[in-house]
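Omission of a single protein chain aside, the complex is shown with its protein chains in their original locations.
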């Protein structure tokens, strides 16, 4: 098995992702029921916040696990470039 | 039936939401398969971008449909307050 | 004089902008004094939050003032397109 930054908290991560999947289905139901636009938007913001939380957890595990390892292996430069690209995508959202 | 800002584009909206739901399930699979943290993060950024697009589409319909109506009814103030609160939540994500 | 969505709150807006200008100069001083990276980043986040607040205030004035006017003139479509482009830029930041 490959060990990742999230391996130790994999169950918690999957629980969060399944909850987010449920939230997306919840929005599909709201649209089916012709709910008010602003209420649908509020739910989208809630999903965005939940995804940000998941992303920060993954980044945290990545830094603790992989960055430390790559520092020991003298690969800090590549690792940092890759990490910054990921943070940049999260800040600009895609 | 209640008409909403998204009524005219409801099918397209549901298609997008189902695709986003599929993207979340895709991330669950990536985690199951112990995929590299940075690749999981890239997918999360893609979902955030897709949700932003859905949110902008909903805002657009809301402004065209509801804001115009409320302007005609002299309710611009309440409508604008509600709209700004929604935009603020989207900018800060939740 | 041209009336804008921010005309009524112009003084408050200028005060906020001058404060933000001062915050940017504060960061230049921190860098001069070789302050800790994370503390500099915290100040950058504070400026971003202050700019978001200014942006939301401008959007609010724009919606109350210009959007209402354009609705009355039957130009809701152009106005909404322009507004959504602006909100999109604020969400993705540039």
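Going by the order they are written in, the chains are A, B and C; count residues from 1 in each one.
One rule holds in what follows: a contact is a pair of C-beta atoms (placed from the backbone, for glycine too) under 8 Å apart; a residue touches a chain by one contact, two chains touch by 3 or more.
Not measured: the values here are computed from a predicted model.
Asker: If the hidden chain were put back, which residues of chain C would touch it?
Answerer: These residues touch the chain not displayed: 1-7, 10, 13-14, 17-18, 20-21, 24-25, 27-28, 31-32, 34-38, 40-42, 44-52, 54-55, 58-59, 61-62, 65-66, 82-83, 86, 89-90, 93-94.
Asker: May I ask you to list the residues on chain B that touch the chain which is not drawn?
Answerer: Residue positions of chain B that touch the missing chain: 91-93.
Asker: Tell me where the left-out chain touches chain A, residue by residue.
Answerer: Looking at chain A, the ones touching the missing chain are residues 52, 55-56, 59-60, 63-64, 67-68, 71-72, 76-77, 79-81, 83-84, 87-88, 90-92.
Heads up, the rule we're going with is that only the chains that are shown with their structure count from here on.
Asker: What's the contact topology between the chains, one of line, ring, star, complete, other?
Answerer: complete
Asker: Please compute the C-alpha centroid of chain A, do the same for chain C, then give the distance between them in whole Å.
Answerer: 28
Asker: Of all the residues in chain B, which ones touch at least 2 other chains?
Answerer: 52, 55, 59, 83, 90
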